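Every protein chain but one is kept in place in this view of the complex.
Chain naming follows the written order as A, B and C, and within any one chain the residues start at number 1.
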Amino acid sequence: MKNFVEIIQSSINDTLGSWIYLLPEISLAFIFILMIIADLFWAKRIKNLVAIIAVSGLFIVFLEVIDQFILIPPQGVVLFSAMIKLSTAAIWYKVLITISGLLVLLFSLRDFQLRNTEKGGSEYYSLVLVVTLGLNFMVMAQNLLMIYLSIEFVSVCSYILAAYLTGNKRSEESGMKYALFGAVASAVMLYGMSLLYGFTGTLDITNQAFYNGLASINLMSASVALLLTLAGLFFKISAFPMQVWVPDVYEGAPTPITAFLSVAPKVAGIALLITFIRAVNSGGSPSGSVFLASTENLLAALAIITMTIGNFSALWQTNVKRLMAYSAIGHSGFILMGVAAYSMTGQKAILFFLFVYALANIGAFLVIGYFSNVFHSEELEDYKGMGMKYPLVSVAMVIFLVSLTGLPPTAGFVGKFFIFSAAIEAYMLGGNVLLLIMVVFGVVNTVVSLFYYFKIPLNLYLRKAKTEISLDKGNLLFSVIIIVLALFTLFLGVFPNKLIGLINF
Amino acid sequence: MLNGIPLEHFVIVSAVLFSAGLFSVLSRKNAIMILIGIELMINAGILNLVVFGAFDKQKNEGQVFALFAIVLAAAGVAVALAIILNVYRQFKTVEPNQVEEMKY
Amino acid sequence: MQVESIKLIETQHITTVIGAALGALLLPLLSFLIIGFIKPRKSDWLSIFFSFVSFLLSVYCFINTWNSEIHHFTWQWLNTGVIKLNAGIKIDNLSSLMLVLVTLITTLVLIYSTEYMKGEKYYNRYFAHLSLFMFSMLGVVLADSLLLIYIFWELVGFSSYLLIGFWFDRDSAAAANKKAFIVNRIGDIAFFVGIMILFTQFRTLDLSALFGTAGKAGLIQQSVVENGMWKFVDVFGQAKTLDSWMLTAAGLCIFAGAVAKSAQFPLHVWLPDAMEGPTSVSSLIHAATMVAAGVYLTARVYPLFNPDALTVIASIGAFTAFMAATIALTQNDLKKVLAYSTISQLGFMIAALGIGAWQAALFHLVTHAFFKCLLFLGAGSVIHQLHHVQHKHHLDFDPQDMRLMGGLRKQMPVTYLVLLVASLSLAGLPLFSGFLSKDLILIGAWSGEKPGSTIVAVLLSVTSALTAFYIFRMIFKVFWAENRLQKTVENIDVSVHESGKSMTIPMVVLAIFSLFAAFSINPLHGTHSWIYEGLIVPLNSFSPKIQYMEFAESWVPIITVVLAVAMILVARFAYYKQKMTFLSKQSFLYKFSYNAWYFDKLYNSVIVKSVVLLANSIRWFDTNIVDGFVNGTASVVQSLSAIVDWIDRNIVDGFVNGIAALAGRLGNLIRGFQTGRVQQYMALGVFGLILIIVLSYIF
């Protein structure tokens, strides 16, 4: 019974040693609890106390996350007996997630729908924090159990957030669709994981045994198991074939949540996907991975299909939120291009692209929220002539859309540029023509995306407002955030290496 | 081990479970039935985990995973039920196919 | 006159002669600018003064260069890459002669105009434009390189455009000047193509370099045609070869430019319409100077023409001469008669060049300039007077219609006399300048050995007979018999009186130049004329120059004179005594001639119409095919959904429309899966997965 003791001791030491690296997550949990208590006792007396706690708390967490850059060694640290791995890349993703979380919180503060729910906001804020917590684990997870846990963690909370507006038909509907579809997705994923476990005998995907197990059995069954597992991830990053739920949910959910869902889970999902792909591809055998070609082709194909579906369907939308939903699908496609071009450039490109995308997308949704605060509508029709009435915000909107389309001098252009470069580089190295075709598709899709993105400026500026009703002024907080985001988008467009330079892993 | 029952049987059973669940998920009109179907699918996964876990004497990861899965499944279903309840309040139906305000 | 004794002066800087020439060239431009921008009150006398000074300067040039020196001033204009283009002035006998001719006639016409154009709304503009024309015409004369000639060539066309359209508010004038410019442009394009060919072969456009000067052989002469290639070895010793037909092409292209300017068949149609301009303008531009530019150009580039080209030139000239003469027979419009007579005479000159009678052609150019200008001015003074009548009594008749004239010789003696002189000169009777030049041409024609040269000779002789007829038809119709206008209006007195001094004096001057004395001591033979001797035929490697044959020299003059006199008598019978009538107005020949061989009809119906049609069809193509590549598909999709309609109206058309429509359809197809039913979503997801698995299994 000697080794038993050793195991216990080692694992205990390991666990105790690991806590310090989880500072952000732990503090998130504490803040969560604190918020609940605060909600219970003082919420009545101090108005939106909870919100304040949430924002300030999340900001602290943000600082802690930044702090982790110094904390960890360059090659990263493996924690909790290889349950999670905290690497520089992971920290970057966490930074991105926390920032978007912060933005969404600020967003939510002034969203008229949320303020008018009978539930009140407090529960909502705590949930956002919890989702953030889950996402943080997602980007670090590298054990099937951990992956499953964190994904479910995020999902379940997201269902509630999506359906948060009780008494709002659309919100409820989106909640239900999200929940049911999500549940099925996770069930499928669970089944796939169980198979993987069966094939490899380990849950730790970075473990060499995992790869060997997969490589040893016949490719067919391995790919079945893998695909079933990946289904859950595709659901999170809204990639084909699990993108179907996106438009309805995004349209129905409260705008801040839509903004959040369109960015944060996608970031985490991509991070996780990369971990997964790396695990599958890191063949210890000198002949390289047996999956390399197949995964490359698979991802390229998925990228093409996804972006095509997203952009082309978006052509028809008249509801701005739904339009943005489809555009989100399209962007998943673009990101998948980066993943398909599996390389160092690819990962940097993806990270930068995600940053840019987050900025522009949240910005765009903020503007949508701003407008729906003003005239309670998300229909394209009602945007007519607003450009002249709200110049600043509209200009910002144009900047965001230009960035999403990927034209200079905005960050979006640089992002797309890097993604394309990564793909072409991968083509040059591997010579896989499918990648080249993928790039051509990407280019065509860029043009197509202009069709629908520019319907918004078209209505904002080129058309005259139907009714000359005098509208109340927009919200100051929103305008400030929007302007700041717009400026960032431009800045990163002109000086991308200010950010890219920092990213080194 | 497994009291002499060969592994294949378990795997087949779980596969059948999964398929049955999937079938009910896709075919049932009532949301509750869909949830039950989902449960079946999850259980198929859990069954697999437990069975495979039996061969992993050292860490028993399978069993652990199974426990977590059960808990999370319960949580997920609870939330789903709550949402369905709200939906019922709004739409006066629990048939997902009737709930289709947003489409195309 | 020996070529050797002429001294060639190549210079980079401005000598006195060059300075004088430059002055003669630039003064008119100056007066144009002054009138155009400063708008002085006495613009007419300003321009007359300037042109008179420029006349004196040209006389100075003439005296200093005639038969003594050739001045060639070059200045590097621009260089791109390997080629350097020079601009410069070349004054040899020909150009100095033309210089004097142009400046003299212009001055006279300007003086004449002061009365003729009196009271016009745009009086000043008239003088401005005339000065501009003078400038460009002198440019053509003085230019030393083909490109430069081309430039002034077009400017001449432009100023004539302005002058024809002087009464721009008349629709007919507006149409006429457009027609003139475009027809000329056709020639210009050909001219330019010719230039391009020469440039490709020789890398220079300098006249003296290309065609030789003062006995020095030019590059043309150095190039040779052997076994179907036109070879030329340049100074760097590298040989350039073009197909030999390129040589003919070059010649004919440049000649085509001349055809347009000198209103030769088939591009003659613009000249009659150009009579829409003031008569003074017609006299200067469309009789004396501009139309002669074509002949001048052909003479300048003469060495370029190989026998084939010369044959074409001769036949076109002869045909034009004949055709125009027949047309002139029946015209009732005073100016139209003169216009066609001009075309006919130019045909003479061109034909002369074609058959190799180079000197005769240019000689005829000079004499013709004087008497034809005079004819127009005389006609102008008649028209002017009738115009006054028309105004005085507010009558409505065409003051140019000969059918309404008659018996004017009493009322306008001076005009009558000068016109008579001019007509005799045109008809080619001895003692008049016309006789000298025209007979040289005829003699040349008759003494050509080339097969078919007899046809040319016959045509020309017939033409000269016809000329005598139609011009005297005019004389008799206008000045003899009784005043037919009086018969149309009984009660009013429509008698006219002689024009004023400033109109008659120029006419008299011109009349003097229409006599033989101005050109030759011997009234009966032109070969001793100083002009004839002064003009040296440029040597030419491609075609032999002609010898005048004895029998021709002796017989041709006599026959032509006899014919002419006979014709004059016939005309007298027909139009003064009215004893005889030839063709009834219904007869085909009459119609054919009266309608100018139906050329306008032909061109309008064939060429103009087809161009317009083509243009319209292209527009149709543009809007319906290129633009609406998928407007067809689009319309289908349109009916499908309102949103494609949005794309249709608001996004793109044409080619992009295709893509847009396809994209729209695809999008519609895809979003069709978004039924809003969550279970179908799940199904989609699962089937998607299965699909992928299957596919990954296949590949």
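Convention: a contact is a pair of C-beta atoms (placed from the backbone, for glycine too) under 8 Å apart; a residue touches a chain by one contact, two chains touch by 3 or more.
Going forward, contacts and distances are computed from a predicted model.
Per the UniProt record, the chain missing from the shown structure is "Oxidoreductase", taken from the list "Na(+) H(+) antiporter subunit G", "ABC transporter ATP-binding protein", "Oxidoreductase" or "Membrane bound hydrogenase, NiFe-hydrogenase small subunit MbJ".
With respect to the full assembly, the chain omitted from this view is in touch with A, C.
Per the touch definition above, the residue from C:196, C:239 or C:569 contacting the chain not shown is C:196. Summary of contacts with the chain left out: across A:220, A:440 or A:487, the touching residue is A:440.
What chain C contributes to its contact with the hidden chain is residues 77-83, 147, 150-152, 154-155, 158, 165, 168-171, 173-175, 178, 181-182, 185-186, 189, 192-193, 196-197, 199-200, 611-612, 614-616, 618-619, 622, 626-627, 649-656. Against the chain not displayed here, chain A makes contact via residues 343-345, 348, 388, 391, 398, 402, 407-409, 413, 417, 420-421, 424-425, 428-429, 436, 439-440, 443, 446-447, 450-451, 454, 457-458, 461-463, 495-497, 500-501, 504.
Following the convention adopted for this analysis, only the chains that are shown with their structure count from here on.
If the chains shown are joined wherever they touch, the resulting network links each chain directly to all the rest. For the criterion of most C-beta pairs in contact, the winning chain pair is A-B.
Each chain gets a centre from the mean of its Cα atoms; for chain A and chain B, those two points are 26 Å apart.
Note on chain placement: the centre of chain B and the centre of chain C lie 97 Å apart, centres being C-alpha means.
Counting partner chains per residue, chain B shows two or more touched chains at residues 25, 34, 96, 99-104.
Taken residue by residue, chain A touches two or more other chains at 176-177, 180, 184, 188, 247-248, 316, whereas all remaining positions touch fewer. Those residues of chain B lying in contact with chain A across their complex are 11, 14, 18, 21, 25, 31, 34-35, 38, 41-42, 44-49, 51-53, 55-56, 61-62, 64-65, 68-69, 72, 75-77, 79-80, 82-84, 86-87, 89-91, 96, 99-104.
Listed in rising order, the residues of chain B touching chain C in the complex are 22, 25-26, 34, 96-97, 99-104.
Interface of chain A with chain B (complex): residues 144-145, 148-149, 152-153, 155-156, 159-160, 163, 166-167, 169-170, 172-177, 179-180, 182-184, 186-188, 190-191, 193-195, 197-198, 201-203, 247-248, 251-252, 316, 322.
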